[in-house]
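Removed: one protein chain of the complex. Kept in place: all other protein chains.
What follows is chain A.
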Amino acid sequence: MSDPVRIRGLQQRIKSVMWSRNSQRFKMVMLGRNLSDGLIAKLIIYMLLSIVAYLYLQPLLHMISTMFMTVSDLLDPAVKWIPREITWENMTKAIEGLQYPQALFNTATIALTCSIAQVLVCSMTGYALARLAVPFKGFITAMVLLTFLIPPQVVIIPLYVIFSKLGLLNTMFVFLVPAIFGQGLKGALFILIFRQFFRAQPPSLEEAAKLDGASVIRLYVRIMLPLARSACLVVFLFSFIWYWNMYYEPSMFLAKGFTPLSIRLDNLENVLNPSLLGNKNNITNPVTEGTKMAAAFLIIFPPMLIFMFLQRWFITGIERTGIVE
C-alpha cells in the first residue's frame, strides 16, 4: 500500500474523531451531564412548567380581573381580561353580602382552634402508635385507616342526630369537639403522618431520657414534640386550610348559626337576587358574577397571605418530614 493512500486514510480518521468529539461537546452543552444541566432540558422544563403554571394561575387571574369589572364590561364580549374601568362596587357588595367581618371571624375561629387541637391530639396518637405499648395496636392502626376511608356522606345523618343530642349544633364546638377527640377533618391522615415521623426518629434519644428518669409525658412534651416541629407545621397548615375551605359538613351542621364563609358564598346568589330563589344551579348570571368573584377572592385571600409568609418553612418542612416511608 502506498504512503499517500495511508496518509489520506489517517487524515480521514482524525477528521471523524474530531467531528465526533465536537459533536459530543455540542451534545454536552445541549443535553448536559445531568437531566437538568443542558440547554434543551432547561428549555423544556421551563416550557412545561410555564404551561402548567398558566393553567394553575388562570382561574385566579380570571377571578381578579372579573372582580373589577362593571356589568357592562361583563356583558361586552370585546372585554376579556382587562376591564375598561376599575370598579370597587363588587368588593363592597361582596363584603356586605357575605357579612364579611362576622363570617371571617367564624371561619378563622373554627380553623384556628380545630387545627391546633388536631396538631396536639394527632401527634399524641401518632406517637402512641409509633412508640408506646398499646393493646391491639395493629387493629387500632387499621381502624385509623378505616376512618380515613369512610365518606362523610355515609355517616352524616347519624352524626347530625348525635350532635343535636349533645347540643352542639350551630356552634363552633360541632367541629372543635371531634377535633379534640382525634376525629377532626382528615385526622387519620395526620395521625399517620405523625406516626411515620416518630418512627423515623432514632430510639436512642428516648432511651437516654428514660435512663435519666424522665416520665413518658415529660419525654413527649420536652423532647418528641419539639423534635416534630416541622411535622407539626405541615399538619397545622394542612388542617387550617382544609377547615377553612370545608363546605359539606358546615352546610349540615352550621346552617343556622356561626355560619362560615364557604356557606355564605353559596348563599350569596340568593342574597343578591332574592327573586331568582330556587334556580341558582349552575346559572352564570352576569349581573352577580363580578360580586361572586370578589367574594371568592375575599375568601381565598387570608389563607393565601398566611401561606406566603409560611411557605418557606412549609416546603422545607414537607421535604424533611418525609411524609411516608
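As a convention for this text, contacts are C-beta pairs under 8 Å (C-beta built on N, C-alpha and C of every residue); 3 or more make two chains touch, one makes a residue touch a chain; residues count from 1.
The criterion applied here is as follows: contacts and distances are computed from a predicted model.
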From "Sugar ABC transporter permease", "Cysteine desulfurase", "Dehydratase" or "Regulator of SigK", the hidden chain's UniProt protein name: "Sugar ABC transporter permease"
Among A:57, A:82, A:208 or A:255, residue touching the chain not depicted: A:57
Per the touch definition above, residue among A:70, A:87, A:113 or A:183 touching the missing chain: A:183
Contact residue for the chain not shown (choose from A:128, A:169 or A:228): A:128
Residues of chain A in contact with the chain not shown: 33-36, 41-42, 45-46, 48-49, 52-53, 55-60, 62-63, 66, 121, 124-125, 127-129, 132-135, 140, 143-144, 147-155, 157-159, 162, 178, 180-183, 191, 216-217, 220, 238, 241-242, 244-248, 262, 265-266, 282, 284, 289, 292-293, 296, 299-300, 303-304, 307, 311, 314-315, 318-325
